[in-house]
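Presented below is the structure to which this report refers.
Note that this complex is displayed minus one protein chain, with the remaining chains in position.
Labels run A and B following the written order; every chain starts at residue 1.
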Amino acid sequence: MKPAAFEYHRARSVAGAVGLLTELGDEAKVVAGGQSLVAMMNFRLARPEHLVDITHIDGLAEIRREGDTLRVGALTTHRTVEKAELGDFAVLSRAMRWVGHLPIRTRGTVGGSIAHADATAEWCLLAVLLEARIVAEGPAGRREIPAEEFFLGPFTTALEPDELIVELVFPHPAPRAALTEYADRKGDFALVAAAVDLDTDRIVLGGVGPVPTVVRGGWSSGAASRARAAAAADSLDLRDEPGISAHYRRGLVRTLVERAYEEAARG
Amino acid sequence: MAEPRFRRDGAWVGASVPRREDPRLLAGRGRFVDDITLPGMLHAQFVRSTEAHARLLAVDLDEVRAVPGVVAAYTAADLDLADITALLDRPAHEFVPTAMPVLARDTVRYVGEPVAVVVAKDPYAAEDGVEAAVVEYAPLEPVVSDLGALAEGAPLVHAGAPRNTLVDVSLFATEGIDDVFSEAHTVVEVRTKTGRQNALPLETRGVVADWDDRDEQLRVQTCSQVPHQVRTVLARCVGLDEKQVRVTVPDMGGGFGQKCVVGREEIAAAAAALRLRRPVKWIEDRRDALTAAFLAREQRYTVRAAFSADGEILGLDADVVCDMGAYSCYPFTAGIEPLMASAEMPGVYRVPAYRVRGRAVTTNKAPTAPYRGVSRPQYVMVVERVFEKAARALGIDAVELRRRNLITVFPYTGVNNITYDPGSYLESLDLCEKTLRDEGWFSRRSDENRVIGIGFACFSERTGYGSGAFAQRKMQVVPGFDISEIRMDLNGTVSVTTGTLSHGQSHETTMAQIVADRLGVPYDRVKIVQGDTDRITYGWGSFASRSITIGGSAVAAASVKLGDQLREIAAHLLGGDVESAVLEDGGVRVGSSWLSYADIADVAYLKAHLLPKGVGPGLAATASFDVGGDGTFSNATHGCVVELDPGTGGVEILRYVCVEDCGVAIHPQVVEGQARGGIAQGIAGALFEEVRYDDAGQPLAPSFMEYKVPTAREIPDVRIEHLETPCAFTENGAKGAGEGGTIGAPAAVLNAVNDALRHTGVELDDTPIPREAIFRALEVS
Partner (left out) sequence: MIQLVELVVNGERHDLAIEPRRTLVDVLRHDLGLTGTHVGCEHGICGACTVLVDGAPARACLIFAAQVEGAEIRTVESLAAPDGTLNDLQQCFSEHHGLQCGFCTPGMLMLAEGYLAEEPEPTTEEIRDVVASNLCRCTGYQTIVEAIDDCATRRRAAFQDRLDRSAS
């Protein structure tokens, strides 16, 4: 389990990184925390010829509050977010306990999680739940992509190969939001994850489709959390898969949405 | 009963002294195989089969040899090594051997089977080389399950093994057993399938081999539990004399049985080193360890039990099928699991009638080896399920039902022709139940708002298998005895060899404690020498909880002999008689005079002319030990409390209590460590770990993402209570303690889950327990 050979490039600035990505083309890949990419390279499931290391770029690991908006730099680690005092964005910190384990969280980054686009990854769910915008920089400059349009399929995003994620913008606070999940073993990627925001009445699910899945409410605004959870679960088009039936997955959704509601209500 | 011969009058045995192995391991100064670097060392990796079952049409390594950094690449034909074949002395209808080639020759039989070895300047280049190999297969239909193997018209994994059956034994068949069942008040049946598991030492397998011209030896450093077996097989495979092979074992990061058989890769790497005359290292990576190493535990049981109205067990009728994968392991063969299960199943209960058929089938999966507990975690689980089901059917409390049937009078000779030495079967059950009751778990169990269950497991475990016990299995290679050589050096320090081999079990400490008591020296004056075929006459290594019972007894016997020598010399030097000479305070007292060991050693080595007539120079002794009878039985009762989550089917273990009796504990903290670690592995099997394959025989758990080893979050704290029934025939009164934890845990967990489901009418008997099944059971209720 040793990676295939590659050439190493260290970017010192966003422009420099974009320049390298443009110049090196399809055979280049960004490495940030490496917590997904290096594991895949060790299995030789990923074998980029060029690796562009962005961890030495200054200024990409900041968390800034601007009015109602929270901006989280792409290189911010899960652990930094977990320990940060984020006030009415505290749901982000609380959700980090679900991301792997401490030594993963000290290296893994927000931008890396979003770019990696695992359909159960907490950051992907949170971004969609909280209607975040993903700020990407490419040769043509910066653009902002709404999270709901960003994830196209498992491990597939709207990001161009020569673009870099520089930050996530969360446009409004979420004082009454929560994320919860279930896996047989702690620290694993979730079998099913559920995130809810009471104020926007949004539910986002992981593990029920190729991308974070937004469940559009078919419930009345006064419905109890149990009824909403049931409605959310029933709205899904699920199939039996080896090791897990649609019925069980639906049951997990019902349970987890309800529990997320309870946690969100506690704040 | 004979008086126990154990002694605990000294200061050391029974004391949880600091472990001798700790300082180096804590400082990062241990020496594991992968820590070894030799000048000019090369690195091996293997081209492995991507097919579960296929004819090998061509293995083309030309491209491999052109990869930068690759030094050599060999196929089976290039190396021309003898096969590894393990045998039983049983007739052909009971046992069919398999010839396991070191590298696949013309057929591949599982995904991951080594096809060629690539040797390169570093492990990275070796993998580059592996990728460049071109292998042509003609796929054959794979056999991927025990039922598939036994099905009419199934393809054959080995042409010589009809019905894919390697072992088929029918044993005991007590006369009249059919009548027992037809006349019984109640008959219950348990059908169980247990998942394939990986013993999973955290350190994967590995080897460093080099040819030494000066010693004219192939020197092999490998993390093996059985170095002498490696020497024998390696010498045979490459065509060297035994004396031309030296196998040593450095620090080892666990074994649990996976390393107590001889692997193909260490032979291939050593053969490459021999051919290249350069050191070659092979370190198994985790993907290979999860897919291509020796596995275990995939078994299917159909067991019926007959009971009288008042809950007396009348008979046990069992059918056991073990999926042993593609080959028999050396030296145990594919018989290891079915023969263990068949011989021991009646366990701690007075079963008057017994019949069993045990089979090993071969499939296109990675082969199996013994894994901690060998079949006992499975059959104990099945028998304990039998008692739970019978309790329900009879309307008797399950603990009470066990009480009525436990063996209480010892020695007890069972229907399986095994004589059980004294144990505390009933006492351990009583104490375990009382402990949980006193802690309030039974009242919490009745809480309407929670889904809580309590499960028990009673078992004993035969440890200290002597040659006689293994011979009953009809193994052609019969392990059992142990030999120990002890030597005192000039300043009175002691070194002692053991044929056992510690890899986490703390023998450097516990064996030293045994010697320390016998000779009256501090335990840090005693050095344990293990894991070196040049320094140890012959050793069987460490497995089957044999080390302290057998190895520890040999060490004790050698110490006593050395003590006799010391007494004889001292008596002569001090002018007293031997009978009055006693070992005391690191020396010998004769009457009112005393001579230190250093003084005696001084004479024995440097002033030999002062020795008594007939006593040769030097201070050394050799002793061996074997267990004559059926071995000694450790026993325990485990109690487990689980809570189920109706919303997810999740299982949480709220409490775990283990009441164990391994006779005299040389080092209680070490015994507890063995129990806790064993229980964790048992829980892993009950709830988490499974090596699954798809219909094409492709392994579905190639990483720790899929093979779910439990962490500190899943494994509970374990309360341990000790009982002590000393063994009468080991030198220290000790019984084995290495495997018990693993044996009891699956039964305790499964029973607890089923107890929690008691109101649902659903019973779950397979492991690992699927959470979906729990979810569905609770959803309905």
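General observations
In this text, a contact is a pair of C-beta atoms (placed from the backbone, for glycine too) under 8 Å apart; a residue touches a chain by one contact, two chains touch by 3 or more.
Keep in mind the model is a prediction, meaning the values are calculated, not measured.
Of the options B:Y124, B:Y412, B:F442 or B:Y605, the residue whose C-beta touches the omitted chain is B:Y124. Of the candidate positions B:D35, B:E216, B:E242 or B:E652, contact with the unshown chain belongs to B:D35. Residue-wise, the contact with the chain that is not shown comes from B:R19, picked out of B:R19, B:R105 or B:K434. In the complete complex, the residue from B:A82, B:V529, B:V709 or B:V762 that touches the missing chain is B:V709.
Considering the complete assembly, chain B touches the hidden chain via residues 16, 18-19, 21-23, 25-32, 34-35, 37, 123-124, 200-204, 251-254, 256, 283, 285-286, 503-506, 669-670, 672-673, 676-681, 703-705, 709, 711-715, 717-718, 741.
In the full complex, chain A touches the omitted chain through residues 1-8, 10, 31, 34-35, 38-39, 41-43, 51, 53, 55-56, 79, 100-104, 106-107, 186-187.
What we mean here is this: only the chains that are shown with their structure count from here on.
Between chain A and chain B the centroid-to-centroid distance comes to 44 Å (mean Cα coordinates, whole Å). By the touch criterion given at the top, residues 123-124, 127-128, 131, 285-287, 647-650, 687-688, 703, 705, 708, 710-711, 713-714, 771-772, 775-776, 779 of chain B touch chain A in their complex. On the side of chain A, the complex with chain B involves touching residues 1-5, 43-44, 182, 184-189, 244-245, 247-248, 251-252, 254-256, 258-259.
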